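Here it is, the structure, as structure tokens.
Note that this complex is displayed minus one protein chain, with the remaining chains in position.
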């Protein structure tokens, strides 16, 4: 029998060492692993490098908790309201180093890591200050046409953390809805933590192998955390809690408010179960769309 | 209302002009669009360049019908028996030009086309005569590490032909089972012909958007052809007809046998319906595995 | 509903929707373009499709209000929910007809800044590019939507997050910037084009706005349609009753448009 990788979230997140480069929040506003992020805050795992395309609040919260040395991302803020105040303060105060990306350049960085090549070429970036200011991006001449191209070097995170609808105890996972760069980041990373809405029997995964987004060979730990993406939405399960994003924006405009918010919603909450009791909102999908039947077999 | 792209297979294949570069047989032994290939033979569409990783019989048949000038592939033969006799004869007689690839190099060629870049770098090929003999493959130095790499230039087929389980009249298609390089080839091509086991209402496709492998913007024509992949298998629908492959090997060992085979199975058969009556074998999936339920919704 | 009174943002949405031609593949970002696509596909562009960098592809309006492109109504009954590489590859292949952009700053040649600005000698950090740089580089054409505030119009952007026409002229070709660059800017006061040299000019004024009122908002001599084309400066068509109804259906509480 293959080995079960199931552990509680606290133990799983405990394996992420201070100083790690962690990719998370990879499916854009969808399926953000907030529960894992909050556990990083409770465990005070610091000196982190955060990697992701846009980070709808999650990076702002980790920055607020003073755990982040560096961000490699295309956009950091709050999609409902705009600014992530803690990110902004940390950058303006000089305490946070940022590698500016476009969404495509962070996607290509992770894809290069996933493909096992040192870089990928692109026609994007050229002409922008994102390209000009960062000497990791290199100019190259296409040897076939002579065209000017940009080269985007690989990023290989120490950890990638993703939230999925269901996973087997061995780490094989189904995912649906838009995926952003989640699975490129899994493939590129040394270690992957899957936070699953539900842990299911291996046979459930095997009933639909084209739905499998991650296979066990990439996975270090699996934790079952219902509502682990809240306030982000998860396809087929629960909708986005927009009020939560707006309240966060209202309450974290200054440092005192931020400390109060972290104490109330993260440090003062032992786990996701207690957190969801505190939320006390019904965000479940109320009008489900059932996917058309698919068969395999022999 | 979007425009329906449904046409019969004969009309759809009629749009592929002589001299075209056509990618087909892209999911390896799975879902090979044999019906479309046979229609090319009936229409005598010649001077073709064929593109694909391995081509389990299909390329051999098109070569047998003397329609092919050039093959760009990693493997051409009959997976059940080994040799594709017509391919072998044509190459040995000097009538067929072959660009030798590995599976990965053809995959990367199409992926480069799909990504809209002139080439992709790889660590494969180096040291092989596939690399040495073809000056389209270039050596490059990784500007980051100094490592030696191979560059694989993009291939952009005029047409990609794929067989799928179901498609909407607009060209949005669901596919499951292994896909090989099918969807990279669709993205890379100027035009795509979808041969669908079944044309379904658009709502069926939209009930499961993560199952969508092709969207309409890539699609030129859609033809409904049940059993259009026979003798190749199609996940969830019918198994591989191994006897057919063995019989083909037995019967096409020389040119006379080949002509007889083409007359019997292609030229003498008006369409797939008549062909399947002639086959008269039950290859349907007899022990279906039903995919675990998936919901979307709001 | 009062069709006679509409907000500046409702007008911007209506104007943005008009920029989507039937059959277009539109790269839709956050906020107002989310609504503009839904209006366009419900009116003059039934064959347009939208792509979102998150991985969503749609051919119709979402079934409910969208705060973000990943709200479940945008995923539900989509044509495809795929990956960012899939979407960005369409962009890089040149298959995106029109992309929407915003910005904290825009300059004379349509370059956009969403990374950092300087205010009273203090540097202010903004959220960053997201997909904007890629859309700006690679779309066949782009449409920019911005609040009309003088501080946003600068001679040269502090940081060029999303290249427009660069320094003007054949700058994009020289710098190998693949797409067509900005074609239209819609602010809360006027609609602008870009001349053959890539320079911004005012094309039409929104109802109730006159040229004198906006000319000083720009730290250079603002060109007008009269100088660039043979046409005089136009008057932006206000949103029709039908379009306003749609906007208010897609944004029932006016979260984005009021």
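Letters A, B and C name the chains as they come in the text, with residue numbers starting at 1 for each one.
The rule is short, and it goes like this: contacts are C-beta pairs under 8 Å (C-beta built on N, C-alpha and C of every residue); 3 or more make two chains touch, one makes a residue touch a chain.
Every value quoted in this text rests on a predicted model; they were computed, and no experiment measured them.
**Student:** Give me the visible chains that the unshown chain touches, in label order.
**Tutor:** Result for the missing chain's touching partners among shown chains: A, B.
**Student:** Which of A:42, A:70, A:136 or A:206 touches the chain that is not shown?
**Tutor:** Per the contact definition at the top, the residue touching the missing chain is A:206.
**Student:** Looking at the full complex, which residue from B:84, B:118 or B:202 touches the chain that isn't shown here?
**Tutor:** Residue touching the chain left out of view: B:84.
**Student:** Using the touch definition from the top, which of A:117, A:130, A:152 or A:249 touches the missing chain?
**Tutor:** In the complete complex, the chain left out is touched by residue A:117.
**Student:** Of B:183, B:227, B:261 or B:275, which sits in contact with the chain we cannot see?
**Tutor:** Touches the omitted chain: B:183.
**Student:** Please give every residue of chain A in contact with the chain that is not shown.
**Tutor:** For chain A, the residues touching the absent chain are 1-3, 114-117, 170, 172, 187, 203, 205-207, 209-210, 212, 215-217, 296-298.
**Student:** Under the stated touch rule, tell me which residues of chain B contact the chain that is not displayed.
**Tutor:** So the residues of chain B touching the unseen chain are 27-30, 53-54, 56, 73-77, 79-80, 82-84, 87-88, 91-92, 98, 100-105, 107-108, 111, 122-130, 132, 147-149, 176-184, 232-233, 235, 239-240, 242, 245, 285, 289.
Definition applied: only the chains that are shown with their structure count from here on.
**Student:** Measuring between Cα centroids, which chain is at the maximum distance from chain C?
**Tutor:** Most remote chain from chain C, centroid-wise, comes out as B.
**Student:** Counting only C-beta pairs in contact, which chains form the busiest pair?
**Tutor:** Per-pair contact counts point to A-C as the maximum.
**Student:** Averaged over CA atoms, how far is the centre of chain A from the centre of chain B? Could you give it in whole Å?
**Tutor:** Their C-alpha centroids are separated by 36 Å.
**Student:** Among the residues of chain A, which are close enough to touch at least two other chains?
**Tutor:** Counting only residues that touch two or more other chains, chain A contributes 122-123, 147, 149, 176-177, 235, 239, 285, 289.
**Student:** For chain C, write out the residues touching at least two other chains, lowest number first.
**Tutor:** Residues 56, 71-72, 75-77, 81-82, 85, 91-92 of chain C touch two or more partner chains.
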